[in-house]
Structure formats: structure tokens, C-alpha cells
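Shown here: the complex without one of its protein chains, the others still in place.
Here is chain A:
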Amino acid sequence: MPHAAQDHSRDPCPWVILNDLGGAFVMGAVGGGIWHSVKGAKNSPRGERAIGAITAMKARAPVLGGNFAVWGGLFSTFDCTLKGLRQKEDPWNAILSGAATGGVLAARGGVKAAGISAAVGGCLLALIEGVGIAITRFMAESNRPVMPQLPEIQPPTPAP
């Protein structure tokens, strides 16, 4: 019998912040490593491409990993906080968390910069959540339950 609709792949809320932080760091560092090593190789003179790639990667990839990690950790913290406050799990948590993260990360530039960053973050997450919902609806179409065939029931004959 299949499980109830509980997703066991994500850990409960306090621990999932660490998980998301680490995951985001790895994505940023690995992705940044590939990106910057290619960029470093391209921007180096012939014969120095390999060392140029490694130098660029060493300089920039950890920074990118750190940026991603901070973004991911803040996002997850806000997400968990909203879930605890609202006692609901729905896309709004993610959208508001994205906005809050964008705002906090740009807070040092003043209210206007923070506001723009928050709006961009919120829209980006609304886009991601919207795509997620569309995919879920699309997948659900193929899993429609089939109505079982009931036998024909004769209406009761009236008593004479």
C-alpha cells in the first residue's frame, strides 16, 4: 500500500536549513568551479591556459559557493519561520522568503535598493513556484483515478 502523502525526502525544519546551506554551497562551488575554469582558460594566453583556469577557479569558485550558501541558508531560514508562523505549507511561503532574502542581502545599499532586490527575489520565486505547480498539475493528469464498474442494480419491485 503506498505511503500517505508525506514527503520523507526533506528533513524537518530546523535541520533542513543546514542541508539547504550545504547543498547550495556545493552547487555554487561546483558550478562556479566549472564556469570560472572555462573562463580562466579562455582569458589566458596560449600555453598558460591550464594554470590560468586553475587560478581563476581557486579565486572565484569559493566566493560563488559562499554567496549561494548565504542565499540558500537565509531563504531556508525565512521559509521555516514562515511555516512556523503561518502553520501552513503553500507556495506563498517560498515567494515571501525569496523577497525577504533579496531584501536582506541588499539592505546595506539603502531602502530603495533593498526594495528592488526584494521585488526581484519575490518575482523569481513566484516564477519557480508557478512552474512547479504547472508540472505537478501536468503529472497529475496521467494519474487520474478510474471509476470502478458497478454492477447494474435492479430497482426494487413494488410490493403487490
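Assume a residue touches a chain if its C-beta (ideal position, glycine included) is under 8 Å from a C-beta of that chain, and two chains touch if they have at least 3 such contacts; residues count from 1.
As a working rule, contacts and distances are computed from a predicted model.
Remark: of the listed names "Mitochondrial import inner membrane translocase subunit TIM23", "Proteasome subunit beta", "Phosphatidylinositol glycan anchor biosynthesis class T" or "V-type proton ATPase subunit", the one matching the undisplayed chain in UniProt is "Mitochondrial import inner membrane translocase subunit TIM23".
Note that of A:Cys13, A:Ala41, A:Ile54 or A:Ala114, the residue touching the chain absent from this view is A:Ile54. Residues of chain A that touch the chain left out of the display are 1, 3-4, 6, 8, 11, 15, 17-23, 25-26, 29, 54-55, 58, 61-63, 65-66, 69, 73, 108.
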